[in-house]
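A single protein chain has been removed from this complex, and every other one stays in its place.
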Amino acid sequence: MPRTPLRAVTPPDSANKALRALWGLAWLLLYRPSPTPLHAWRRFLLRLFGARVGAGAHPYPRARIWAPWKLSMAAHSCLADDVDCYCVAQVTLGEHVTVSQYSYLCTASHDYRDPAMPLVAAPIVIEREAWVAADAFVGPGVRIGAGAVIGARSVVLQDVDAWTVVAGSPPRHLGERPPFDR
Amino acid sequence: MPRTPLRAVTPPDSANKALRALWGLAWLLLYRPSPTPLHAWRRFLLRLFGARVGAGAHPYPRARIWAPWKLSMAAHSCLADDVDCYCVAQVTLGEHVTVSQYSYLCTASHDYRDPAMPLVAAPIVIEREAWVAADAFVGPGVRIGAGAVIGARSVVLQDVDAWTVVAGSPPRHLGERPPFDR
Partner (left out) sequence: MPRTPLRAVTPPDSANKALRALWGLAWLLLYRPSPTPLHAWRRFLLRLFGARVGAGAHPYPRARIWAPWKLSMAAHSCLADDVDCYCVAQVTLGEHVTVSQYSYLCTASHDYRDPAMPLVAAPIVIEREAWVAADAFVGPGVRIGAGAVIGARSVVLQDVDAWTVVAGSPPRHLGERPPFDR
């Protein structure tokens, strides 16, 4: 399956750079050192910087988030410790989505057909109940369908069908997962 | 080849949680900052927390160990710097086993057929003289046979035959290694 095409990123203006610097400081001093159970405190900080964060979401303290104003975490979604959420373009997690430790959600790349290697980006969408297992890589423009399971260390550069189980680099189809509603 | 089936993990009781917290503190203050050559000191700390550690084993200071009481390192085995030894189930290293830098020994997963995603786990066994090269991933229930070589960055989700050389994600058979005794 294909993925959303990448587009040139507008270079940040000075307001944007100042906001990034402020968030970097807030992450270091207020977000990162907070005790693990204080998810409510981190939800508050993320919302303060423009993230949409649903009730009961779990943003872990060692998760790195590039720009909260480009992050949307639905209710009961989870960004585990040591996840790198590089949200140059929007990252959207549906309800009950789990992104496990060390995973890398990478919305940006470079257009290597141009010698100036301009930054390009596309949003990542992970639909409800999907699970991105430990240390997986999700590339720009990828949509992971509801309930899909991405095996540990997989490298996902194309869209993934709902309620399928995939793993590897590139990922292979391993099976189906029984769909459910809550 | 298959692997050991995963089983539900009993949720930790309060004694277990307290022990985990105590070990976390000991790791941070006593294990992690110790100078690299002081393997004897780190062997002592690991044994204090219930690990079985043979003579001349090399637990490096930046190796993360989830629960020493679930770790067995035979004589002259090695857990290199930046290894993540996530021993929710038992991790057993045979004599002269080397686990190189950045590797991830991951004994736990989630049962995604159950919407509650309960934690499941199975032991990892790495037999004598095997070498897990840099930044490899070894999943729950995997047994790596004696003398096997797991190439750098491989993702191992199935058992590996003794004295074979494999690499990739999923790993492919690359050749044999001449068996030896010491």
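Each chain gets a letter, A and B, in the order it is written, and its residues are counted from 1.
In this text, a residue touches a chain if its C-beta (ideal position, glycine included) is under 8 Å from a C-beta of that chain, and two chains touch if they have at least 3 such contacts.
Since we're looking at a predicted model, the values are computed, not measured.
A.B. asks: Just name the one of A:Leu6, A:Ala51, A:Ala74 or A:Cys106 that touches the chain not displayed here.
C.D. replies: A:Cys106
A.B. asks: Of the listed residues B:Pro11, B:Pro37 or B:Pro178, which contacts the missing chain in the full complex?
C.D. replies: Going through B:Pro11, B:Pro37 or B:Pro178 one by one, B:Pro178 is the residue touching the chain not shown.
A.B. asks: Go through subunit A and note every residue touching the omitted chain.
C.D. replies: 104, 106, 109-110, 112-113, 115, 117, 137, 139, 155, 157, 169-170
A.B. asks: Touching the missing chain, which residues of subunit B?
C.D. replies: Output for subunit B: 98, 102, 129, 131, 133-135, 149, 151-155, 165, 167-169, 172, 177-178, 180, 182.
To be clear about the criterion, only the chains that are shown with their structure count from here on.
A.B. asks: From the C-alpha centre of subunit A to that of subunit B, how far is it in Å?
C.D. replies: Computed value for the inter-centroid distance: 28 Å.
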